[in-house]
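Of the protein chains in this complex, all but one are displayed in their positions.
== subunit A ==
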Amino acid sequence: MAAHLSYGRVNLNILREAARKELREFLDKCAGSKAIVWDDYLTGPFGLIAQYSLLKEHEVEKMFTLKGSKLPPADVKNIIFFVRPRLELMDIIAENVFSEDKSHSSRDFHILFVPRRSLLCEQRLKEQGVLGSFINIDEYILDLIPYDGDLLSMEYESAFRECYLENDQTSLYHTAKGLMTLQALYGTIPQIYGKGDCARHVANMMLRMKREFSGSQNQILPVFDTLLLLDRNVDLLTPLATQLTYEGLIDEIYGITNGYVKLPPEKFAQKKQGEGSKDLPTEPKKLQLNSAEELYAEIRDKNFNAVGAALSKKAKIISAAFEERHNAKTVGEIKQFVSQLPHMQAARSSLANHTSIAELIKDITTSEAFFDNLTVEQEFMTGVDTDKVNTYIEDCIAQKDPLIKILRLVCMQSVCNNGLKQKVLDYYKREILQTYGYEHILTLNNLEKGGLLKPQTSSRNNYPTIRKTLKLWMEDANEQNPNDISYVYSGYAPLSIRLTQVLARPGWRSIEEVLKMLPGPHFEERQQLPAGLHKKRQQGENRTTLVFFLGGVTYAEIAALRFLSQMEDGGMEYIIATTKLINGTTWIKSLMDRPESQAP
């Protein structure tokens, strides 16, 4: 069911199994039939840990979404609330409990806090006078959720906003806890590197937590050699750029949530059913995207311009495989052919799906608007005219293009120019306020607070130095057969990944100057291993680094890291962890105030 988690260098299925075990134990604690009341936000992440079948095996008969007033009727013994520890949710729960029909009040209430129980919430329940109604109040420690064989995410949407705008480090505490859990399962990570204030904070907490458990030494042979903690605000540029990998584009255009994408159904109509145009499905087509699907694993990280070729090559292979049947003469040969049939059919339908998706994306990427937008992005990234008002942005505002698109571009210009001249900045801001409404003054304020948008200070623009030293722009990016990570943005090499790459070889000492230009401290810590756990490395054996992006990571960055893992002489494999999988749009959205009033 989750085999793809165990194929990678690090068997992430262990983590999933540990999470499943804990879930089963909790469910069994509430004897008898149960109904789960879900905090809607949790259903997606939970789906990656346990399907409904597991819940069913443990007598979960009904599932509801948490909402006010009365609970729907259900003839069960236990009602279990699965919630994040948030005060507003506590009020809803209290309302639910109060309106429970006392006449046949045989139902037992339980709460499972994800990922951690909270005194504050319990206090709230107490104030509401319902705390005593709960038989079990427990926590389900689900910090890092395995998304794929090399990818963990906390799906903590507001992490960046909380850390940089609100100075609320809750997400970092969860991160540190999650990393402790990870170390409990995969061994102490001997080396910790980091860049950024949040990274420093997380590392400090980890070291403290380790001291707190000083008695019990972890006796597991370390799986990870290095942990690299990176603040998102060290590299604000990358998420703003349009991702150009296949997976990145799917996310940019349709949005991937919890490993699923919803696509317009038209392209996926069953062609066999003939002309019946009225049968066209109206529900969006929902597809799961992960490395369990062979073809997807192959093309997800390619530059989109290389996907077409890959698909047609695959098509040839598949049809050749089907042609084999004509060559099958003997009974044995036919039998062998038939035995491969299910696999081939799956491959064929997978091919059909991705061909359709690629067509959908191609319609967009070949449009003039997409091209113009990309051209401007690339101009900014190469440092062309970043210091004056950009005509394209002006026109887009005049055309009332989506605000988020505008914000992405303006922020990008600001980042690439190390801040905008006050006049330019004010001009953009005025344009935005006049066109999209004055309420966005709060959003603009947030972006300034987060450093995405800022007035240029007296210091000179250091972006060109950073770009040159880290080789962020590669003129001759090879999209078909890449030899450098810059292929993921057709020329731009993500800064965050360059830092990772340099750390592995030749080391950060070579770029001290640039590191000083980027915000926050950089540091190195070592964690003592118990004697006997020092790895004896085989000749040519790769080292493993866990890269943790605090504040989110994009699919293109993941693709770049996978590319580095696969480099023959790289000597390093990467596992990626993050607070949230993001793209420019979702990221900017999370920083907006009153986004509900924003025109689409």
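Heads up, the rule we're going with is that contacts are C-beta pairs under 8 Å (C-beta built on N, C-alpha and C of every residue); 3 or more make two chains touch, one makes a residue touch a chain; residues count from 1.
Throughout what follows, contacts and distances are computed from a predicted model.
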item: Per UniProt, the name of the complex member that is left out, chosen from "Vacuolar protein sorting-associated protein 16 homolog", "Anaphase-promoting complex subunit 11", "Putative exosome complex component RRP41" or "Iron hydrogenase large subunit C-terminal domain-containing protein"; value: "Vacuolar protein sorting-associated protein 16 homolog"
item: Given A:Asn445, A:Asn478, A:Gln527 or A:Asn542, the one touching the chain that is not displayed; value: A:Asn445
item: Selected from A:Gln51, A:Thr65, A:Ser99 or A:Gln123 as touching the chain missing from the view; value: A:Gln123
item: Sole residue of A:Gly308, A:Gly437 or A:Gly570 that reaches the chain not shown, by the stated touch rule; value: A:Gly437
item: Listed residues A:Glu95, A:Glu324, A:Glu379 or A:Glu394, member touching the removed chain; value: A:Glu394
item: For subunit A, the residues touching the chain missing from this view; value: 85, 87-88, 116, 118-120, 123, 162, 166-170, 172-173, 176, 201, 204-205, 208, 211-212, 214-216, 394-395, 397-400, 426, 429-431, 433-439, 441-442, 445, 593-594
